[in-house]
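Below is one structure, written out as structure tokens; comments come after it.
Apart from one protein chain that is not included, each protein chain of the complex appears where it belongs.
Chain nomenclature is as follows: A and B, assigned in order of appearance, with residue numbering initiated at 1 for each chain independently.
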Amino acid sequence: MIRVTRDLDVGATPEDLWALLWDVPRMVGCVPGCVEAREVEPHRRYEARLTQRVGPITLSVPLEVTVSKVAAPSGLTLEAKGRDRLLGATVSLSVTLAVAPSGTGSRVRVEAEGRILGKLGALGHGVIQRKAEEVIDEFGARLRRAVER
Amino acid sequence: MNVIPIRSSCSIRFTLNGRPVELDVRPEALLLDVLRDRLQLKGAKRSCDMQVCGACTVLLDGAPVSACTFLAVEADGREIVTVEGLGTEERLDPLQEAFIDHAAVQCGFCTAGMLLTAKALLAEDPAPTRQRVVHYLRGNLCRCTGYRKIVEAILACAHER
Partner (left out) sequence: MLRPFALYRPSTVGEAAEVLVREGPDAALYAGGTEVLLILKEGLLRVRSLVDVKRIPGLDEIRRDDGHLSIGATATHRALERAPAVHAHCPIVAGVARHVANIRVRTIGTVGGNLAFADPHSDLATLFLAFDGVVRLASPSGERDLPLAEFVRGPYETARRDDEILAAVRLAPWPAGTAGAYVKFGVHERPTLGVAVALMRGAGGDAVTDARLAVGCVGPRPQRLPEAEARMRGFTLADLARHAGEVAALAARDVDAVGDLHGSAEYKREMTRVFVQRILLVAGARAAGRDTHERYPHTVIV
């Protein structure tokens, strides 16, 4: 099980931050390697492709993303599932985003939990966990840039 | 400055157990598959398929390699020896004799790899210490014998020379 928790302070109001997060395609677009984020059912279902590399190995997964929980304007949970058929890797993730006011303006807590099953496991849990942390860190940086504009 | 690749097929010539062989192989063909399926030499075994167990060992210019992780095209111009190349119709190789005498064979699955690796060792070092034998054979796994008899067989063979 991969688990990453990050707290991110941004210079924006909780309302502005929530507005970005609730614009799910735009928010998902902040995930590095996540492209083609499109809406299937507004605020319910989305699709995106996540591509990440570890050295010479590339994971490219078409994801079905569902908003499983919403508590506007302070939090939401997304579930994402998909399979990279070339690698034989199955990805399932759950990401919870929680917004709260803070000294800088607002804070978002990102809690990601997930599994990558299949041959990619040969890389080792540690490598995949580290990669997930890098991705979430970059996601946070991009969120911040997007909302502080 | 245009390199032409080998794409679908390539003619290779090599010496196999002392005899010249000419074959057409695809660039992605693995030596183990060519030996077993095209040349019907079943001595080398596909076991771990990731070069850690030694059951697929063959000798390349006298040195051990894992045929499971070796492109057949690389055999071109080289000498390959498989277990079938040890000894003759009339006489077993001294190593094979020693393995039998010392009961160093049980199921036999690792044996071809063990024999060839030992052969390479004794060619390099005709009188190895026990420690050297153990080190050299560290990458050949056996599930049956516990290794002691294999090491004894090799040492006995060495001292007989």
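The rule is short, and it goes like this: a contact is a pair of C-beta atoms (placed from the backbone, for glycine too) under 8 Å apart; a residue touches a chain by one contact, two chains touch by 3 or more.
Please read these numbers as outputs of a predicted model, since none were measured by experiment.
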Touch residues of chain A, complete complex, unshown partner: 54-58, 86-88, 119-120, 122-127, 129-130
Those residues of chain B which, in the complete complex, touch the missing chain: 1-3, 5-8, 10, 26-30, 33, 49-52, 54, 57, 60, 63-66, 69-71, 73, 117, 120, 135-140
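Here, only the chains that are shown with their structure count from here on.
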Between chain A and chain B, centroid-to-centroid distance (C-alpha), Å: 50
